[in-house]
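Our next item is chain A:
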Amino acid sequence: MASSIRVRATSNGDITEVQALIQHSMDTGLVKNPSGELIPAHYIQQLTFECNGKDVFVADWGTAVSKDPYVKFSFKGAKKGDDLKISWTDNKGGSDTTTAKIA
Partner candidate 1 sequence: MKRSLALAMLLALSLAPAARAANEADYKAAYATAEAASKEAAGLRNQWTVTVSTLAAARKAADGGDFDRATAAAREAEALAKASIFQANSEKDAWKAMEIR
Partner candidate 2 sequence: MTTTSGPLATRRLILQGAASVALLGLGNLPFAPAHAAANDKYPEDAFKQKNEADAIKALYGRNAEPSDKVKLDAPEIAENGGVVPVSVTTTLDKVSSISFFVTENPFALAASYKIAEGTIPGVANRLKMAKTTKLVAIVEADGKLYSATKEVKVTVGGCGG
């Protein structure tokens, strides 16, 4: 199955812009399903972007982050072809990771 992380990392030589879209339900634990039971909380807590061995960006997320979460940021110090490792863990111990080449 394709990774749950879609990422676009483009560098203009100096600054690399990173966009990521992650397939995750991000359930708050406050919503009821059609038959009336509470859907348990299930959301990504930490998302880490690592490049050239350094965590360039770490996101700590709560239940207020939208379903199929999206994040965009930029950083310096990387060039085309470098690897960008993205990994997330959620409150139920679930996780996924992927590596993207900076275009």
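Here is how the candidates were picked: all candidates are chains of the complex that A comes from, given by their letters.
Structure notes:
Following the convention adopted for this analysis, contacts are C-beta pairs under 8 Å (C-beta built on N, C-alpha and C of every residue); 3 or more make two chains touch, one makes a residue touch a chain; residues count from 1.
Owing to the predicted nature of the structure, the values given are computational and were not obtained by experimental measurement.
Of the numbered chains 1 or 2, all belong to the complex, but just one touches chain A: 2.
Residues 15, 28, 30, 45-46, 54-67, 69-77 of chain A touch candidate 2 in their complex.
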